[in-house]
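Written out below as structure tokens is the structure these notes cover.
The complex appears here minus one protein chain, its other protein chains still in place.
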Amino acid sequence: MTEPLSPIATLRRELDAGTTSSRKLVEGALARAGRLESLGAFVGLRAEAALAEAEQADARRGRGELRSPLDGIPLAIKDNLVQAGEPTTCASRILAGFVSPYDATAVARLREAGAVVLGRTNLDEFAMGSSTENSAHGPTRNPWDAERAPGGSSGGSAAAVAAGIVPAAVGSDTGGSIRQPAAFCGVVGMKPTYGRVSRYGLVAFASSLDQVGPFARTAEDCALLLETLAGHDPRDSTSLPESVPRYREALTGDVSGLVIGLPREYFVEEGVDPEVLAVVRQAVAELERAGAKTREVSLPHTRHAIATYYLIAPAEASSNLARYDGVRYGHRASGAESLGAMYRRTRSEGFGAEVKRRILLGTYVLSAGYYEAYYRKAMQVRTLLRRDFEEAFRGCDVLLTPTAPEVAFRLGEKAADPLRMYLSDVYTVSANLAGVPGVSLPGGFAHGMPVGLQLLGRALDEATLLRVADAYQRRTDWHECRPPEPA
Amino acid sequence: MARITREEVERIADLARLTLTPDEAERMTGELERILEYVASLEALDTEGVEPTSHASPMRTPLREDRVEPGLDPDRALANAPERDGHAFVVPKVIAEDEA
Partner (left out) sequence: MSSHPHPDYEVVIGLEVHVQLRTESKLFCRCAVRYGDDPNHHACPVCLALPGALPVLNGRAVELGVRAALATHCSVHPRSVFARKNYFYPDLPKGYQISQFEEPLATEGWLELELDEDGGTTKRVGLTRIHMEEDAGKSIHDTAIAGHEGSHVDLNRAGVPLLEIVSEPALRSPEEAGAYLRSLRQLLRYVDVSDADMEKGHFRCDANLSLRPHGETTLGTRTELKNLNSFRFVEGALHAEIVRQAALLDAGERIVQATMLYDPAANRTRVMRTKENADDYRYFPDPDLVPLQIEVEAVEGARAQLPELPEDRRRRFRETYGLSAYDARLLTESRALADFFETAAREHANPKTVANWVLRDVLQALKERDAALEGARLSPEALAALLRLVDEGKVTAANARPLVPELLERGGDPLALVRERGLEAVSDTGLLESAVDEIIAANPEMVERFKAGEEKILNFLMGQVMKRTRGKADPGAVRRILARRLED
């Protein structure tokens, strides 16, 4: 019972045929999670609750009352989405012991659809990181090579799907935190348009950039998850009111006539692994063979994206993380004599080094005398980055780029050099700054590790991204490659 | 853009209610200095007259109806409290320097 789980579409056929049950799927997933515990993908499993929910799903199936195609399917949730009655740690000591009294909208929607939340996955503390090493629970390992990072911050969700513990998972992406780990682990990961999925109940890192999205093995499963996750939520003032298309219906396999833009700035040799670029170029050729047209476009402000991102995201984070003060929930330092001492000790003990670094950076750029030079300037450059995309999409339907400039790096390789770690987000942050959707899908291998292709689309045009990703997966089998089973 | 000094790092740590050990303060100063040097590349960019973007989506703020819904039951609201007295959160005493 520790076989890797197939994609949801396959599981559904098996469930419909009666050759398996939700309970068996959940049992299998739990067993596999146990066997692969050393991956560090999960920080908490809901074994009993998940089994009980699977039985309920089986009963619904028996009565012909299935709620959705996700009914009875085990999924994993990044541990920064709250679920009523369950702990949420954000991989931080500061949330030790916190149990949420309410559901995140994304979690509630999955549960209403009948999906079974198997457990919570590891992440960089408060989603701040690109390696899932900055976690109070210890690092997550890459299923393809245990000495390498799975990427981050949603490394636990990516690893859980790549290792076949669950067929799909949910993560969050603030500067690439879904797409980069998806690339590093060889799975599909999508960051929808900003506002497409409710942020209510997603523990905020950088509110104007954060977006919840799915991981799966196939574009088809991503489409299915997104249909459930997306949609207007009156509890989130930044939630978009537009109705949700049936993304699966867009998966025609046909990309003929579609114009794929290749942003010049993403294909410069400098700073990118040539083998990664070679994989991306092969994928471009494959899509051309499928009938797509390609053309070079320019996103001229790309080289300012990382600087812009590392001003805006820490600024918002410094404010978002002020609520962790030891007053109402989470960790409180013991024995403090005064309120001020309690605050300082609680926060100094509770936050890890990377979180402190970003709080300090964010506090600095918002503080008197620096706001104009740093924060306001960054918001202006953000406008220029947005215009870059608007301009580029006048001449093409989607953009295709590498997801990351390299394959998964070794654990600890960049831990001592924050700036170098930040630069690994170079291809992903622009989409968050501009609010446009992006998906990363397996495009091949370099150095024996998966390489991700990134597709970026117009705001609210997830359907086209999924169509291209699906068409590519119909013509290739990279997504069917599995990491080696550990001994 | 000025580079950051150790004193400034300590001042912002204080604003953020963080206490840094001398080692941490030293290391953070160096790291922040490098990061700030990197982001200083934006200086060169001419943004005269460019509207700042604070939100990715060009939308208007939704307004909700003024209708009351019950909040959390007070026992649930207080369930995570590190220290409580009845239905009040309890914090250590406020001394003069804590006053906002």
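Order of writing sets the labels: A and B. Residues in every chain begin at 1.
Here, a contact is a pair of C-beta atoms (placed from the backbone, for glycine too) under 8 Å apart; a residue touches a chain by one contact, two chains touch by 3 or more.
Fair warning: this is a prediction, and the values are worked out from it, not measured in the lab.
Undergrad: Give the labels of the shown chains that the missing chain contacts, considering the complete complex.
TA: When the entire complex is considered, the left-out chain reaches A, B.
Undergrad: Have a look at A:Thr363, A:Thr383 or A:Thr428 and name the one touching the chain we're not showing.
TA: If we include the chain that is not displayed, A:Thr363 is the one touching it.
Undergrad: Kindly state which of the options B:Thr19, B:Ser41 or B:Ser57 is in contact with the chain not pictured.
TA: B:Ser57
Undergrad: Can you tell me which of A:Ser68, A:Gln282, A:Ser298 or A:Ser319 touches the chain that was removed from the display?
TA: Candidates A:Ser68, A:Gln282, A:Ser298 or A:Ser319; residue touching the omitted chain: A:Ser319.
Undergrad: On chain A, where is the contact patch with the chain that was removed from view?
TA: Given the touch definition above, chain A has residues 80-82, 88, 90, 95, 98, 100-102, 104, 199-204, 206-208, 234-238, 315-316, 318-319, 321-323, 325, 327-329, 339, 343, 363, 366-368, 371, 375 touching the missing chain.
Undergrad: By the contact definition given up top, give the residues of chain B that touch the hidden chain.
TA: On the side of chain B, residues 15, 17, 54-55, 57, 59-72, 74, 77-78, 83, 85-94, 98-100 touch the unshown chain.
Heads up, the rule we're going with is that only the chains that are shown with their structure count from here on.
Undergrad: Going by the contact rule set out above, which residues of chain B touch chain A in the complex?
TA: 1, 4, 8-9, 12-13, 15-20, 24, 28, 31-32, 34-36, 38-39, 41-43, 45, 47, 50-57, 59, 61-62, 64, 72, 76-77, 79-83, 89, 91-95, 97-98
Undergrad: Quick check on the complex: what are the chain A residues that touch chain B?
TA: My answer: residues 97-99, 101-102, 193-195, 208-209, 234, 237-238, 240-241, 301, 303-304, 306-308, 310-311, 318, 322, 325-332, 336-345, 347-348, 351, 353, 356-357, 359-361, 363-364, 367, 373-374, 376-384, 386, 418-419, 422, 432-435, 459.
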